[in-house]
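Left out: one protein chain. Kept in place: all the others.
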Amino acid sequence: MIKVGIVGGTGYTGVELLRLLSRHPGVELKAITSRKEAGLRVDAMFPSLRGRVDLAFSAPESAGLAQCDVVFFATPNGIAMNEAVALLDAGVRVIDLAADFRIRDIAEWEKWYGMTHAAPSLVAEAVYGLPEVNREAIRDARLIANPGCYPTAVQLGFLPLIEAGVIDTATLIADCKSGVSGAGRKAEVGALFAESTDSFKAYGVAGHRHLPEIRQGLSRVSGAPVGLTFVPHLTPMVRGIHATLYGRLDRDIDLQALFELRYHDEPFVDVLPAGSHPETRSVRGANLCRIAVHRPQGGDTVVVLSVIDNLVKGAAGQAVQNLNLMFGFDEAAGLDIVPLMP
Amino acid sequence: MIKVGIVGGTGYTGVELLRLLSRHPGVELKAITSRKEAGLRVDAMFPSLRGRVDLAFSAPESAGLAQCDVVFFATPNGIAMNEAVALLDAGVRVIDLAADFRIRDIAEWEKWYGMTHAAPSLVAEAVYGLPEVNREAIRDARLIANPGCYPTAVQLGFLPLIEAGVIDTATLIADCKSGVSGAGRKAEVGALFAESTDSFKAYGVAGHRHLPEIRQGLSRVSGAPVGLTFVPHLTPMVRGIHATLYGRLDRDIDLQALFELRYHDEPFVDVLPAGSHPETRSVRGANLCRIAVHRPQGGDTVVVLSVIDNLVKGAAGQAVQNLNLMFGFDEAAGLDIVPLMP
Amino acid sequence: MIKVGIVGGTGYTGVELLRLLSRHPGVELKAITSRKEAGLRVDAMFPSLRGRVDLAFSAPESAGLAQCDVVFFATPNGIAMNEAVALLDAGVRVIDLAADFRIRDIAEWEKWYGMTHAAPSLVAEAVYGLPEVNREAIRDARLIANPGCYPTAVQLGFLPLIEAGVIDTATLIADCKSGVSGAGRKAEVGALFAESTDSFKAYGVAGHRHLPEIRQGLSRVSGAPVGLTFVPHLTPMVRGIHATLYGRLDRDIDLQALFELRYHDEPFVDVLPAGSHPETRSVRGANLCRIAVHRPQGGDTVVVLSVIDNLVKGAAGQAVQNLNLMFGFDEAAGLDIVPLMP
Partner (left out) sequence: MIKVGIVGGTGYTGVELLRLLSRHPGVELKAITSRKEAGLRVDAMFPSLRGRVDLAFSAPESAGLAQCDVVFFATPNGIAMNEAVALLDAGVRVIDLAADFRIRDIAEWEKWYGMTHAAPSLVAEAVYGLPEVNREAIRDARLIANPGCYPTAVQLGFLPLIEAGVIDTATLIADCKSGVSGAGRKAEVGALFAESTDSFKAYGVAGHRHLPEIRQGLSRVSGAPVGLTFVPHLTPMVRGIHATLYGRLDRDIDLQALFELRYHDEPFVDVLPAGSHPETRSVRGANLCRIAVHRPQGGDTVVVLSVIDNLVKGAAGQAVQNLNLMFGFDEAAGLDIVPLMP
């Protein structure tokens, strides 16, 4: 049993980590911190965890995080970059679910996140935790930058095409739709039920923080900078991201075979039969990405449909998958969950 | 490993049984029948089960149900009463998730269900599968009448009060609210998204089929006929029942202690701290009933709030709990699921 | 054209007043105040009003409210009791959509609202703005206490029974369900989409501020104090209240005829045919209360189903109805809206 701590346990990625880790056979939950809620029982805030998590929130100082084997940061951006170094120095491995270590180019990160980076050297060391690309590096990593939700869905959808070199990487389009839980468990008018139900809108068309992360990931695979238009939208549901991806084919290829071959051995990527339209609910609560690839009317436009649960494969589930790789567990440990339908 | 068959696998209780049984450590799924969909892979209809259920629907005749140890009926009312006898004669135990064996009084059943009963003798034999009342009888039963969703929530809420003899049983009120999945996976205009979202209504105020089932259960405990007004409502959510129960106290008693004592050893009934208001989402996807008991302004009206997931503790989960009792498994086998929140 | 001002225009009752008044033929909107948003165009905050409301929010001091004929307070509780007196002294009539003037018993009000009342003498003068009870007094009122949302639905449902003296007024039960807009447009975690969708819960069972308001209204009609258990619930929809009311009949009566007669001449109360179940969406966006009355299984329990749109007949629409009475307009002026279905 490894000892696990969570910094920032009151948001949706925090409670989702608790849901997954409370059933993980190789993990002992030692501490969950919240400065604001210190002393409150976790299941008083989250009754869904009654009988599952027998802990109270701790103040970060007294949580004994340095005695853990691994610590997750389920915090806002800008926390882990200040606190990770002390833990790493104490021999604790770190998985950051925020964005602090995702972007290699420090100036680019500072531009998009509006902060001075506190630990540039850690950025250089951090491994980008997308197992489908970096599985071997993740096993040995001290510090994981867990990918963003949109970047997970978009990269997994474009990867086979870019790796195979069959699309024009200068004109990629990612039209993405996210459930409202992506906005987090923060008291904001725009995320109220009465403001976001029964309505649909785009946001951040001028620029969204996940754009540089996706560009970096795809460019690394492509070997050259890619051109990407990324438009996120908010859709009135709780969990789920649906990425609709458009690319221009450079040459003829059996797209279905390409995708099936690429993900044949991946435990958490499921390529649907030709002609399919994945629903986000088909992955609800599970660490899965389901993908379908289309070529409408046989033209030269390829359309990829990629769905994940933003809180699982897009956050906490992927973090547990990374933990499993780092500590030699079965990659699916704690992730044996059937999607909830209906 | 016991061999399990399901008759009628295309509705919500059927697919929910599949979700639960696909993870059950002691169960081997042998057959799922659907006359209409025979030959179709189950995961083609329910993509959430891809990689989990490697079966196609069978025609009932060729499903080999007689070779199973137990067969679930996840069928409309009126099917099991015709088909169960042959299975029982073949030594197969049967759990009926429909209403065929729930009501002891055949005339009463025929009045509410509008059919002539095909197997009155089986009704006499059947055990009503509410483990919190009938656990020992369930262990030895050949035939289980799995309770209805409303009856489960209402009975678990009223039981401690009636057993203790502290309320007037002539003036009980059960004001119940159900999610739309309770209407089943049938093509009906009233259950369309555009007809049932963003709206709330009562239905069946003049009389609902679950009324005689609840009355029978409560009267058995009371030792005399109870008087009950039961008003069901439809609320725009998928899963969940919230029962708000009203009774008139005959005498003073520590209600919180009464409820905690009654359910202290029950694995799937959770009495919340005094002053709580259980949310249906706190049991979403899990085999749980959470209950809170109130006495507003210290008057003589007791208000009980009781929530379940209608597809789990109100149907498929309770059926698996019954299976566990019948075959000597851990009562929680296959039911180790943390509610999905948010 | 009368000149109208609104104090507090950024909440849901404020924007709903704007929707209704922007189409009112006898009204000129002079000012909408918001201390926080002063200077911002109203349609920048509420794009639904583009082309309809050509105003910016004003600071209260510079809004010229004293030059208006009538001022609505769409503010939190505790504002109008401080600000109304100056307006009244200037000859401006006032309609308060908050609770400041609803409860006659000052001590009772102070207990439930947790404040010292600033203007007890105005409470004595204020007319409770439920036209179905107080139409004539409203016409001449200087100051209207616009009823709460639950109190409107509950009183209209119980009134015919209590006026006719046919139920036991000591054991009334009001089981009420409200859409989330009732919580207002405030940034609170509990009202987030991801916290309140796809779930159902009770709240305030120990005591809700609308309880004394309902008790006062029913007691006045009854001529003696009534006993009421009131349990409010939150249902995942935007607009709408569904009140399910229970009473014990003292004697036999034609309930359908009683209700139809009582509301025959009321323009905004619609008694449905016997056996009906009103849906909240059947009044969505409209100033209507639809009611059905049942007597399940012919017993001595009467069940009344009463639905309103909490923002219209439960708030802004009723306020406009009161304005119409006060200024001699057609009672339906500005309220000629067909409910939005679906």
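A, B and C are the chain letters, set down in written order, and residue numbers restart from 1 in every chain.
The rule we apply is simple: a residue touches a chain if its C-beta (ideal position, glycine included) is under 8 Å from a C-beta of that chain, and two chains touch if they have at least 3 such contacts.
Source: prediction; values computed, not measured.
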Touching the left-out chain: which of B:35, B:111 or B:185?
B:185
Of C:278, C:296 or C:317, the residue in touch with the unshown chain:
C:278
Which of A:4, A:97, A:194 or A:255 touches the missing chain? It is A:194
Full-complex touch with the removed chain, picking from C:15, C:81 or C:316, is C:15
Using the touch definition from the top, which of A:122, A:303 or A:319 touches the missing chain?
A:303
Can you name the residues of subunit A that touch the chain not displayed here?
171, 173, 175, 177, 179, 194-195, 197-203, 205-207, 227, 229-231, 233, 235-240, 242, 244, 246, 248, 275, 277-281, 284, 294, 296-297, 299, 301, 303, 305, 307, 342
Even though one chain is hidden, which residues of subunit C still touch it in the full complex?
12, 15, 19, 22-23, 46-52, 181, 185, 197-198, 238-239, 270, 272, 276, 278-279, 281-285, 290, 336, 338-342
Of the residues in subunit B, which ones touch the absent chain?
12, 179-181, 183, 185-189, 191-198, 236, 238
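We take it that only the chains that are shown with their structure count from here on.
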Centre-to-centre on C-alpha atoms, which chain is most distant from subunit A?
C
If you average the CA atoms of subunit B and of subunit C, how many Å lie between those two points?
39
Cα-centroid distance, subunit A relative to subunit B, in whole angstrom
37
Distance between the CA centroids of subunit A and subunit C (whole Å) is 45
Would you give the residues of subunit B that are in contact with at least 2 other chains, written as numbers and ranges?
197-198, 238-239, 278-279, 281, 284, 342
